[in-house]
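Report on the structure given below.
All protein chains but one are shown at their positions in the complex.
Up next, chain A:
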């Protein structure tokens, strides 16, 4: 292997430029792989490419749909990033999203017709609390019993899916809904106001941007955020400085759960207008990719969530026009993360031609 003319050589210090270039490199590689995939499927690669990456955003309505899908991704990802930075691996945002949706829907259904202007804020709080409560289970089990949070958060996704299905098939089912697994539609006062006539875009995007900024301020400028970053980058130093490891776990998981819960609220109070058993399209899992591709950094997360939203919309487009399953979105999303992880090698290593100097 050492005689191979192309080799990786450790850089004297990690490259800052590559830290930000590697997501771009990953996107380029994903686009190239897209061409290959469409050709391999026997479709016109250029047409597939256009349908997937450009068609969704060719007009204002398309852009509004993009923002609509990016908002929950942004919310989930910013919460996850707070945990990831501290090496708290919450991968159950999907379940926390569902619980947020349940909490917000509960408030909307309970105060049906008597809500008024305070109903939406109440739903927001209920969503955040429900998501955080669902994330509190792994936090408690991790801090008290040392149980691995990756596996616990993930198991709770399956549990949350079953519980929401119970609610919409059972006690919360709309009696006038022809037996469909869904609650009745929320009243006007439980719906986020539309902000662009002729589209479905609603105030949820402002909530997402607000949480994004709050997350940024928390991580960069608060003492707690600082302690969490230290815990992630140098666990030994954090311990030596006396920073509480269990507090890090609690904050990481509660932030992730709360933000995912808010995302669940914006989904039921926004485009859906009711709770169904298919409340999440996999936003919680996609948000893991958003957080990584966005380099756990708010601006990066905002851009990455737009990209991931585009991948969701592109999947719908090729399903409509090329008769391909929409799960192709997940293929692209997974590939993007693979390419990113691969490209990240160039942060610490560089490519060298020729033999190693002896």
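The working rule: contacts are C-beta pairs under 8 Å (C-beta built on N, C-alpha and C of every residue); 3 or more make two chains touch, one makes a residue touch a chain; residues count from 1.
We adopt the following convention: contacts and distances are computed from a predicted model.
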(request) Out of "NADH-quinone oxidoreductase subunit H", "ABC transporter permease", "histidine kinase" or "Diheme cytochrome c", flag the one the UniProt entry gives for the chain missing from this complex. (result) "ABC transporter permease"
(message) So one chain is hidden, and I want to know which residue out of A:57, A:75 or A:91 touches that hidden chain in the complete assembly.
(response) A:91
(request) Touching the absent chain in the whole complex: find that residue among A:63, A:133 or A:155. (result) A:155
(request) Just name the one of A:166, A:180 or A:240 that touches the chain not displayed here. (result) A:166
(request) Pick out the residues on chain A that sit against the missing chain. (result) 2, 89, 91, 141, 144-148, 150-152, 154-156, 158-159, 162-163, 165-166, 169-170, 285, 288-289, 292, 324-325, 327-331, 333-335, 337-338, 341-342, 344-345, 348, 356
